[in-house]
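Step one of this worksheet: look at the structure below.
And now, chain A:
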Amino acid sequence: MTVALVGTGVAEAVSKSIPGSILASDEKTVVVSADKLYPAAEFLKTSEFAFDYLANLTSADYLDYFEVVYHLVSLKKNHSLVLKTRIYGREAPAVASVVPLWRGAELQEREVFDLMGISFEGHPNLKRILLWDGFPGHPLRRDYL
Partner candidate 1 sequence: MKSEPEQKSKRSKDKKRVFGAGIARGLRVTMKGLLGRAITTSYPEHKLVVSKRFRGNEFVWYPARCTGCSTCAKSCPHGNIEVVTRRGNNAYEVEKFEIDTGRCMFCGLCVESCPYDALCLGRGYELAKYRRGDLVLEKEAMQESEKRKPSGYFRPKIEKTLPAQTLLIERAGRKSRKKKESVP
Partner candidate 2 sequence: MEATETRTEPFVINLGPHHPSTHGVFRMRVTFDGEVVVDVEPMFGYLHRGIEKLAEGRTYTQIIPLTDRLDYLASMTNNWGYVMAVEKLAGVPVPERAEYLRVIVGEMMRISSHLLATGFLINELGAFFTPLMYMYREREKILDLFDMLCGQRLTYNYMRVGGVSHDPPPEFWPAVKRFVREMPGYIDEYEGLVTTNEIVLARTKDVGVLSKELAINASASGPFLRATGVDWDLRRDDTYSIYDRFKFDIPVGTNGDVFDRYMCRIQEMRQCCRIIEQALQQIPRGEFRARLPHLVRPPAGEVYGHIEAPRGELGFYLVSDNSIAPYRFHVRPSTMINLTTLRDLTIGWKLADLIVIFGSIDVVLGEIDR
């Protein structure tokens, strides 16, 4: 049975290592600020948490901000964590890509870019994936009709 780590505990460890990175944390999730996402993710992968498996990467539009959600799992220790980051502003939301850490993010980040319009800096091949180039808008945004 995969143990879901308590978010507040992980948040403490993350903020100790990377100060100022935590926006919020609760029972299930850790929310890190968008500019500190990559170091935080790197810490979670390489530290004793050993999150070597990115199960799922997705995003949600809450109109005030975009949330990018990372479901991390450690196959070694069999525990999991929900890592989130918030990106404010609707014009050109951007966040660091985690492809260098987890190759599994490659196609999922492209999908988020395609459907939600969040660009991932440092992604090796950030193109539209499900829709064609030149498609107007990003359909999964709440204001897309």
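Candidate entries met the following condition: all candidates are chains of the complex that A comes from, given by their letters.
The rule we apply is simple: a contact is a pair of C-beta atoms (placed from the backbone, for glycine too) under 8 Å apart; a residue touches a chain by one contact, two chains touch by 3 or more; residues count from 1.
Here the structure is a predicted model, which is why all the values come from computation and not from measurement.
Novice: Okay, in this complex, which of 1 or 2 is up against chain A?
Specialist: 2
Novice: For a test of understanding, state which residues of chain A touch candidate 2 in their complex under the given definition.
Specialist: 1-2, 52-56, 58, 60-61, 69, 71, 75, 78, 80, 82, 102-108, 111, 115, 128-132, 139-140
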